[in-house]
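First comes the structure, then the notes that go with it.
Only one protein chain is missing; all other protein chains are in place.
Showing subunit A:
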Amino acid sequence: MAASAAVRSAVSLTQRVVRVSPDCSICPLYRLNACTGPTDGFTAPNRRLRTSIGVCQSEDSSSPEEDKRQHLAPREKVNVVFIDRSGQRIPVEARVGDNALHLAHKHGIELEGACEASLACSTCHVYVSSEHYEKLPEPEEREDDMLDMAPMLQENSRLSCQIVLTPELDGMELTLPKVTRNFYVDGHVPKPH
């Protein structure tokens, strides 16, 4: 017993590896009162993101870093709609300064974000509603390089880890590309909304 406790305390992983505590409020089991207890923290991806602007907390929509950037003013609400791979619309309420990938993870949207927002993959690829696409700042060269590798690239493609919400993005729709061949388990083809 003592030995295993000593082993546990001796284990030190890199600071990038963070033990995740499940965010119950976003879990459908919790909302439906069907949760059998904290044995299974795996119903939604929920990770601390290391972005180029610092580590974002996943439980909270605001973090000390983000508040500092906004000069401590209360942050305006921005409404964003995610459209998942089955065509389902998921409206979320966010705030100016939020990162779109972080937002997706907070709401259980299936955007992988494999490289943790470091512009080394294209797994957070989304299509941006055209009128809002124009309002985003130009992608930096490194983002364009990664986008080039994304399957089903379109004119309105962006990497969601690089989208930071501003007031004029209110109403933006982010659609997840259908990247896999056999996406629909039962062969169902969704009808357009």
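The rule is short, and it goes like this: contacts are C-beta pairs under 8 Å (C-beta built on N, C-alpha and C of every residue); 3 or more make two chains touch, one makes a residue touch a chain; residues count from 1.
In the analysis below, contacts and distances are computed from a predicted model.
One chain of the complex is hidden; its UniProt record names it "NADPH:adrenodoxin oxidoreductase, mitochondrial", one of "Two-component response regulator", "Acyl-coenzyme A oxidase", "NADPH:adrenodoxin oxidoreductase, mitochondrial" or "Calcineurin B homologous protein 3". Although one chain is not drawn, the whole complex shows that of A:93, A:134 or A:148 it is A:148 that touches it. Within subunit A, the residues in touch with the undisplayed chain are 7, 10-14, 16-20, 39-40, 42-43, 47, 50, 112, 114-116, 118-123, 141-142, 144-146, 148-149, 151, 153, 179-183, 185-186.
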